[in-house]
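As you look at this complex, bear in mind that one protein chain is not there, while each of the others sits in place.
Here is chain A:
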């Protein structure tokens, strides 16, 4: 009897070992293609880009130059301009957009508001449009004889048409307005769904304690949404650091590089000017380093006080 049960136990142990092994092994098959694909199309190119950044030369004639390319960055006025521009976009556009998105989401979360569904869709709709298509439309809207100037002239706010696209300052503003139009609704959707999970009784308690709606916003809504605000700021920061489509199609980097973004400079270095892939790869590593540093800072700033 004991022998029988012993052998049964043995088979059972063997079979669990076998199924566990089989489970593990089959699991790897499921993920194999993804691991290979991401390795081949993301991590391998990252290594290649780093090796490229140590080389310099025109087209296919590349020779090893060590860290010369990195030193070259500091003396390259076009790079400095593109870096500054990208930081201006980042520092102005991301906060403006996040505040706007928060504002809209709180308004739309009010159950007393009529046509909520309509407004939600209308504000979200820009996020569905193609980047190139909306950029081309913005280019015409902000042209000298474009709708924006017509409206401003019609309302007597200006006497002569503003040079939205040919003035260095206004061109940057145009880009910032465009990105904000495109992405505010997208961020708002995240806040709206997070707001659904905020306990309504907190607001009631606050109201009983005499908190104004502005106080409720700063002391309940903002702290409750902190994780999602962090998430959207990181995503927006990474997105803005890679800004390309809008600049390319609205201003083409001009006037005189005043709207040039880092990504567009990399594109120009590789495909518009005489190609210098090594130096272009060096500039692209600046974006990588910035993404890592800025994400880390945002995590520390927002994550620590939990």
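Everything below uses one rule, namely that a contact is a pair of C-beta atoms (placed from the backbone, for glycine too) under 8 Å apart; a residue touches a chain by one contact, two chains touch by 3 or more; residues count from 1.
Basically, contacts and distances are computed from a predicted model.
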item: Protein name as given in UniProt for the chain not displayed, "NADH-quinone oxidoreductase subunit G", "Protein-methionine-sulfoxide reductase heme-binding subunit MsrQ", "Lactose/L-arabinose transport system permease protein" or "YvlB/LiaX N-terminal domain-containing protein"; value: "Lactose/L-arabinose transport system permease protein"
item: Residue of A:84, A:193 or A:212 in touch with the missing chain, whole complex considered; value: A:193
item: For chain A, residues in touch with the removed chain; value: 23-24, 26-31, 33-35, 37-38, 41-46, 48-49, 52, 121, 124-125, 127-133, 135-137, 139-140, 186, 189-190, 193, 228, 231, 238, 241-242, 244-245, 248-249, 252, 262-263, 266-267, 270-271, 277, 280-281, 284-285, 287-288, 291-292, 295
